[in-house]
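Before anything else, here's the structure in question.
The complex appears here minus one protein chain, its other protein chains still in place.
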């Protein structure tokens, strides 16, 4: 596989529609689902930069979540259209930071915000430098 | 790791208590959770036979579900005590079959029944013979 | 909400792309994920028939899985494009049956097949007749 010379797109928005299996008996999306959506946001932000995350893994770069912070403001409900905005806010040799906003499409209401820090490890779990093409120009 | 000479225990019962995250907005455990419980039942049936499933994987034996059949008779609810009985009903060189009964502890009510067929593959996904110590005596 | 006079579309195909969180350490999608995809297939088959499943629930019709049968033929992998074909094969007053085919888009390979039976219950879990507009013409 090939990687681009430099990642240039810093922000991307995807649509997420909560699945029935993602709800709980409280009648809303369970809070443990949001990290999986954030991960999808990162994957698609990479993809618009012409990088498939699976190619990074195939090249021996595994990204692991080192820190995660989520504020849940209003419940997300089954089958509603949500917009998830993922911003890459920092890239260094040692970590990548993203910020997330989850917005209800119908009325623009902010449902949740998040921040994550990723580290890069080898297949064996040893810390390694983040590939240079992922740094800002 | 070491494996026993022969697997001798054919049936084992574990207690399962549904987690909040396993419920859905219908107020019961989501039907996709049962296969994960059946897998736990198989793991513990192996363990009473002195086999850790992770040791099987470390030795290059990966067991994959080839077929699964579940009858959902009555809903399982959050935080109730359930008994999951796992029976190993067949082992051949090519497949292992299990039968499951999920029973509400409080009143002995049968909530669900299942049957699964496992195949054995190598780390690369090629079919391989099931290790001989897993066959019946 | 309003429901159509009669459901007329019997089959629908959606695209599914396995999420990272849906994989397991065996390197493939965990077998418990397929039922959640089948549920998505049913939801979208309803939607092309102008029915939102959440409106059915709001009207007091809850559909629960009574039986599920899955054959896993080849592993589904992270981030590959899959086609899920959902066919409604039977509707009576007491149950709805669907058949599923999961196909790898790249080469048309059949990865899995499934059959499910749904029953209809009220919010309190009592069996009720399936709404008439869901029967075949």
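For clarity, chains are labelled A, B and C in written order, and residue numbers in each chain start from 1.
Throughout what follows, a residue touches a chain if its C-beta (ideal position, glycine included) is under 8 Å from a C-beta of that chain, and two chains touch if they have at least 3 such contacts.
As the structure is a computational prediction, the values presented were derived from the model and not from experiment.
**Student:** Identify the residue among A:5, A:67 or A:132 that touches the chain left out of the display.
**Tutor:** Answering carefully, the residue with contact to the hidden chain is A:67.
**Student:** Which chain C residues would touch the chain omitted from the figure, given the whole complex?
**Tutor:** These residues touch the chain not displayed: 20-21, 23-28, 30, 32, 78.
**Student:** List the residues of chain A that touch the chain left out of this view.
**Tutor:** Against the missing chain, chain A presents residues 25-26, 28, 30-33, 35-36, 39, 57, 62, 64-72, 75, 125.
**Student:** Could I get the residues of chain B that touch the absent chain, sorted low to high?
**Tutor:** On the side of chain B, residues 19-21, 35-36, 39-40, 43, 52-54, 78-79 touch the unshown chain.
Everything below uses one rule, namely that only the chains that are shown with their structure count from here on.
**Student:** Let me check something: if the centre of a chain is the mean of its CA atoms, which chain is farthest from chain B?
**Tutor:** A
**Student:** Considering only C-beta pairs in contact, identify the chain pair with the most of them.
**Tutor:** B-C
**Student:** Report the most central chain, judged by the distance from each chain's C-alpha mean to the global C-alpha mean.
**Tutor:** So the chain sitting closest to the middle is C.
**Student:** Need the CA-centroid distance for the pair chain A / chain C, whole Å please.
**Tutor:** Spacing between the chain centres: roughly 27 Å.
**Student:** Centroid from C-alpha atoms only, then distance chain A to chain B, rounded to Å. What do you get?
**Tutor:** Averaging C-alpha atoms per chain gives centres 33 Å apart.
**Student:** Quick check: what residues of chain B touch more than one other chain, meaning two or more?
**Tutor:** Chain B, residues with two or more chain partners: 25-26, 28, 30, 32.
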